[in-house]
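In this view, the complex is presented without one of its protein chains, the others remaining in place.
Here is chain A:
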Amino acid sequence: MGNQEKGKGLMESQNSADKLTALVVDDDKLVRMIHQGLLKRAGVKNEAVKNGKEAVDIHYSGQRFDIILMDKEMPIMTGIEATKKLRSMGILSKIIGVSSCTEAKKQEFLKAGIDDYQVKPLTIGVLNSILEVVKARK
């Protein structure tokens, strides 16, 4: 009985490590749909918001995510502003800047505190390599 319970506990912790969560932050409905489709295919539980302010607010409400896919140009609050704010709140999630901006603008995004930058669109292959890194860290 004790061993069964112990086995069950180990399985549970392994399952929770595999069940990653992600937040998609993008003002473009099409991009949100595609990124959520990619995450769903990879078995990642996910939510989506339309701008940086909503991303910050969802964290204020207490929610946390393993990965945040952050667009750069958004109304109300940009990806750069939201990233700075989240980092100042102590959010340690892996933030991936996802944008179609030029190289010069990418540096500004990196300085704001993103962990990595990817050009839109994310592909299945790129997402899988991001997820592997996050799973290993977890």
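Operating definition for what follows: contacts are C-beta pairs under 8 Å (C-beta built on N, C-alpha and C of every residue); 3 or more make two chains touch, one makes a residue touch a chain; residues count from 1.
As a working rule, contacts and distances are computed from a predicted model.
Colleague: As a check of understanding, state which of "glutaminyl-tRNA synthase (glutamine-hydrolyzing)", "Histone acetyltransferase ESA1", "Histidine-containing phosphotransfer protein" or "Origin recognition complex subunit 2" is the UniProt name of the chain not shown.
Modeller: So the chain that does not appear here would be "Histidine-containing phosphotransfer protein", according to UniProt.
Colleague: Using the definition of touch stated at the top, determine which of A:41, A:64, A:111 or A:135 touches the missing chain.
Modeller: A:41
Colleague: Using the touch rule from the top, list residues of chain A that touch the missing partner.
Modeller: Residues in contact with the chain left out: 27-31, 33-34, 37-38, 40-41, 71, 73, 99-101, 119-121, 123-124.
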